[in-house]
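Omission of a single protein chain aside, the complex is shown with its protein chains in their original locations.
Take a look at chain A:
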Amino acid sequence: MDGRRVSRAVPRVRQVGFFTPNAPPQQPGPTRSQSGPPNSNSPPLSDSPASNSLSPVMIPPPRHLSDNLGARTAAVPVPGRANAGEHATVGSYNPTESVLGLESPPASRIGDGEFSEGTESSLGWYRRSNSAKFASSFPGGGFDLSPVRQPETVAAKQAKNQPPGEANKSGTPGAAASSKPVKQPSQRKDGPPVASSVAASERTVADRSAEKERKKDAPPPRMQFDDESRVGKAKRRSVLNQSEARNRVELFRHLPPHKNGTQLPHLESKFFELHEMHPAVYKVGLQYLMGDLSGGNARCIAMLQAFQEAIRDYCTPPEKTLIRDLTSKISSFVSFLIECRPLSISMGNAIRFLKNRIAKLPLVLSESEAKAALCSDIDRFINEKIVVADKVIVGHAATKIRDGDVLLTYGSSCVVEMILLYAHELGKQFHVVVVDSRPMLEGQKLLRRLVEKGLTCTYTHINAISYIMHEVTRVFLGASSILSNGTVYSRVGTASVAMVAHAFSVPVLICCEAYKFHERVQLDSICFNELGDPDAIGKVPGRADINYLDNLTEKQKENLEFLNLKYDATPSDYISVIVTDYGMIPPTSVPVIVREYRKEYLLI
């Protein structure tokens, strides 16, 4: 593997933190003497903006090929590889290399992992038979000329950005590269969402190599959205051509940008044009895009029901087996849904279940039997894992509500709502405090439904949480997913509520179905998240007088970035108990449930 390491890359600067974006980078010119395919003559990608763009917090670019490769066409593998071998490999800086000429030695000391993946991707790139030319400018990249501090920061950042977790479900997913001899990327992507892995498997070699290349750009195994080249490629392949809100916050560049659902009429008109896409799936995708469907359970159920319809209408094309073809069809549906809105973890688990069921179909079944079996499996999944599970959770959690309690909830979780209504039906006397936050204001819907049923409620925003917490006796929260180290991945703001509750010694109960548990481990809210609409931050609906951010000059807009995160990670220390359909468990027992019961439904 060492021989294939190519280090001759134009380093790409990744700016993190506060920086002033400046004039577009000057091309350093084809100073690379290097290993690139001989017929490449475009200047190296990205990099080297004027040195005056340097700012103290900039992180030096990792040296890798990606950007050059982006510029290349029809790369020739062998010579490139051979050439690559001669050049500085991981960790060793060859001063004679003059990629940037001026770069100081430590800049090349980037984590090994990143380099090898770089090489792999570059190799994969080489194998592309037909690559398109990619945009060669790295957005806002600044070239870092201040050596010393950066390698550490780069390495640290990349270590941070390289969680052991799975690939991000985003855009055209990272390839699991099953057939690729390269071990590293596949190891890293070992547990990617099945969607992406299966999607990858049917893609061509060229595509896979493109993804490898993309991987190389951004060391973390997830799909990174920083690279214009990859993004351009994804756009070409996308079914929906939705405008995306440009994400300019550097720290969150790796997350999929928010899709503006502004073209609904246009999209609706395409309804009958898409022959490969089943209309039910298309409809569900549009609902996600517009935000009409939100909430883990709702999205999962809608998706599964759309798949059910698609399966019912499916007929195996001649010369193909049902199992493989149906799997690939489901994967294409999933890629479409991902384009509309990144998958939630509950959806990912459901997809994994479905693909597993398809794969386990006995070959002797006729097509109609197979389809019927699959539809009934889906029904069973929805019933057992969601509907009945919710009932069990409600039963358990209602025992924790006593007369005279003051219960606090945040946002709008369907399970928590069910619990409160059930306890009210049982005749328990309690007060509810609904905490809400901008910009989504989901709590208002919950409040309305609770008040209609006759519960006494208090409504407040999250900035008053420490004011109200001393009155509260229990906190009930929902979750989008619970990870293996007990971390709760839920709507943004949940972590704050849990932390304040912990400080006031109020028990925090998380109510979550077991199918949402995941083996992944997440330590912060940055490496895996979802971006929302940044414009929603600046505007308050119904209050046109709050328009301080409306008339900014271009110059001002350069300095101001909007960040709208959708999810956050709550550490397990703040959580008292997790109520699942397997009973009430402490946060430390989540991996036990995953271990004992994850196999069960996959193997049915």
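One rule holds in what follows: a residue touches a chain if its C-beta (ideal position, glycine included) is under 8 Å from a C-beta of that chain, and two chains touch if they have at least 3 such contacts; residues count from 1.
The working rule: contacts and distances are computed from a predicted model.
Trainee: Leaving aside the chains you can see, what is the UniProt protein name of the one that's missing? Options: "Sesquipedalian", "Ubiquitin-like modifier-activating enzyme 5", "Aspartate aminotransferase" or "Translation initiation factor eIF2B subunit alpha".
Mentor: Checked against "Sesquipedalian", "Ubiquitin-like modifier-activating enzyme 5", "Aspartate aminotransferase" or "Translation initiation factor eIF2B subunit alpha": the hidden chain maps to "Translation initiation factor eIF2B subunit alpha".
Trainee: Of A:K355, A:K385, A:H424 or A:R474, which residue touches the hidden chain?
Mentor: Selected residue, touching the omitted chain: A:R474.
Trainee: If the hidden chain were put back, which of A:K400, A:H424, A:K566 or A:R598 would touch it?
Mentor: Checking each option in A:K400, A:H424, A:K566 or A:R598, the one touching the absent chain turns out to be A:K400.
Trainee: Which parts of chain A are in contact with the chain that was left out?
Mentor: Touch with the absent chain occurs at residues 400, 402, 404, 406, 431, 470-471, 473-474, 504, 507, 509, 576-577, 582-586, 588-589, 592-593, 596.
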